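Shown here: the complex without one of its protein chains, the others still in place.
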Amino acid sequence: MTMDSDPKGKDYKSALARRNFLRGIGMGAVTTVATVAQPAWGGETFQDAFADFFQKDYRRMSAEEIDAALGRIERRAKRRYGVDIDCVNTPPQEGVVFGYAINISRCRGYRDCVHACVKENNLGRDSQVQYIRVLELNDGDFNLEHSDHYYDPETVPVEGKHYLPVQCMQCDDPPCVKACPVEATWMEPDGIVVVDYDWCIGCRYCMAACPYWARHFNWTTPEIPAEEINTKTHYLGNRPRPRGVVEKCHFCVQRTRKGRQPACMEACPTGARIFGNLLDPDSEIRYVLANKQVFRLKEELGTDPKFWYFSD
Amino acid sequence: MRSKILQLLICISGLLLSSVQAQEPMTPQEPLRFEGYPGAPEIKVVPRKDKLVFYPCMMCHAAMEPNPEIRQLNTPHNSEVKHGRGRIWCLSCHDLKDRNHLHTLLGEPVDFNDAYQVCGGCHANRQKDWTFGAHGKRVANWQGPRTLYNCTHCHNPHDPTIKPRAPSPAPHVRAGLKRVQGLPHEDTPSWMKRQEQAGQ
Partner (left out) sequence: MAVVGFILDSIREMFRGPREYWMWLGALAAIVAFGAWNYSQQLMNGLVVTGMSDQVSWGFYISNFAFLVGIAAAAVLLVIPAYLFDRKDIKDVVLVGEGMAVAAVMMAIMFVVVDLGHPDRLWHLMPVIGRFHWPISLLAWDVLVLSVYFLLNLAIPFYVLYSHYQGKEPNFRLYFPFVVIAMFWAISIHTVTAFLFSANPARPFWHSALLGPRFIASAFASGPALIIIALQIVRKVTSYPISQTVIDTLALIMTTALQISLFFVGVELFTDFYNEGAHAASIHYLFFGLRGFASLQMWIWVSLALNLVAVVILMIHPLRRKIVMLNIACVLTFFGIWIEKGMGLVIPGFIPTPLGEIFEYEPTGIELGVAAGIWAFGILIFTLLAKAVIAIKQRKLVRSR
């Protein structure tokens, strides 16, 4: 498999060209309409709002429709935050299914991963959504009900405690996907369970169904300081989300589909996090699964997570 | 009587012959040398030399008399080796004559950029894990060429334990709601409590 940073090569370039072309047309249309129509309610132009309302779900949109949706997302971000963002729709790579492992002997409870994720994924600073939660457990005890989520000592690790980071397990038999009444969440071919934020109706049944408390809801519109916005976004990933929809860890789809590490892994100073392609027998994750005594959380529920833990 | 003595002579000479044969010099063989792990991925290691303050060490040490005696040093750098609880000292890793290099357990010179080869001499399991990706940190990408950080990037070899540091802030609760501090879970395990009660 070629290892260049642009795995799709020609297709990606032509998609980019098409997107830019359509963006040009869209911009022209919007400019025309904007000069004619007054900005409507909520500060959005009427045309964008109209198209938003009738937007189809991701899996049924054509390439042109997705490009138009990407354009609307970029314009909305400009209106809301005053920032020019780039929203792409990088497809999954062939022959890749992502897996993650955390060495819990190495985790020292820093929470660097939590905050790197917040920055990378444009999580609302005010809406307080965090995809990763680090649990502090007592030594000799692995009962999650005895955990402390809000530990705030002078230094970590605290004597007599150990730490367990939890985030979306990207289950291979996800109960959240079954629960959703409008199929707004599904598992992509590369194993990531994604949410179409423009299709979700916000019923929160998936949140009740998730055994790992991995899904979070935007009770309010995410507030992100303009200078901290990550402008490299993906439709299914870290693009600015609306209020009233569910979101969750998506293995940094905007990074991982381009070969980069997820933000949590990059931020972890201890190297406790291991990520890679489960289908590649030479990958680090496969080595861990073959050579370490791994376990998964709530294994007995049959969700088949692609997220393992081990200690050594 | 005569046949019995003959049998005895044959036995004794056979024994002498075989012992003589055992003492013949053998062809010398090359000892096994570590050459990495079979099936190991290709890795590049982030260099360390540019981060070393006093490198090249021979700038000073060329003028100094090498002293192999194990002693407490009073040097301008790293005089205390908090590594191994007294099992090792400076020259266990640093070369006596060529201070610009480290050395393996077999005395082979090792460049500072390849310090992991020295660490792996004792921490072999760790080195294997590091080579295959279950330990340590990979830089930037999960796909494509692997670049890893050296052991010494995270672990100071003179004081390898990683010190506690302040954590990043604890999570908040939803905007508009307040978190109520509950009672912490009982820390003492039940079996310890029983013991304490029995002791009273």
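Going by the order they are written in, the chains are A and B; count residues from 1 in each one.
Just so we're on the same page, contacts are C-beta pairs under 8 Å (C-beta built on N, C-alpha and C of every residue); 3 or more make two chains touch, one makes a residue touch a chain.
Since this is a predicted model, take the numbers as computed values, not measurements.
Peer 1: In the intact complex, which of the depicted chains does the undisplayed chain touch?
Peer 2: Checking the complete complex, the chain left out touches A, B.
Peer 1: I'm checking contacts with the chain that's been left out. Which of A:P91, A:P153 or A:P175 qualifies?
Peer 2: Only one of A:P91, A:P153 or A:P175 touches the chain omitted from view, namely A:P175.
Peer 1: Tell me which of A:C87, A:L123 or A:A184 is the one touching the absent chain.
Peer 2: A:A184
Peer 1: Would you indicate which residue among A:A51, A:V83, A:C203 or A:V294 is in contact with the undisplayed chain?
Peer 2: A:C203
Peer 1: May I ask you to list the residues on chain A that touch the chain which is not drawn?
Peer 2: Contact residues on chain A toward the absent chain are 53, 57, 60, 127, 129, 133, 135, 143-147, 149, 166, 175, 178-184, 199-205, 207-213, 216-221, 242-246, 298, 301-302.
Peer 1: What residue numbers in chain B mark contact with the hidden partner chain?
Peer 2: 173-177, 179-180, 182-185
Everything that follows uses one rule, which is that only the chains that are shown with their structure count from here on.
Peer 1: Determine the centre-to-centre distance between chain A and chain B, using the mean Cα coordinates as centres, and give it in whole Å.
Peer 2: Whole-Å distance between the two chain centres: 38.
Peer 1: For the complex, give me every residue of chain A touching chain B.
Peer 2: 3-5, 103, 106, 108-112, 114-115, 126-128, 130, 133, 138, 140-141, 145-146, 148-157, 219-220, 256, 259-261, 265-266, 268-271, 274-277, 282-285, 287-288, 291-292, 312
Peer 1: Using the touch rule from the top, collect the residues of chain B that touch chain A in their complex.
Peer 2: Those residues of chain B that touch chain A are 39, 41, 129, 132-138, 140-145, 149, 154, 162, 164-176, 179, 184-185, 187, 189.
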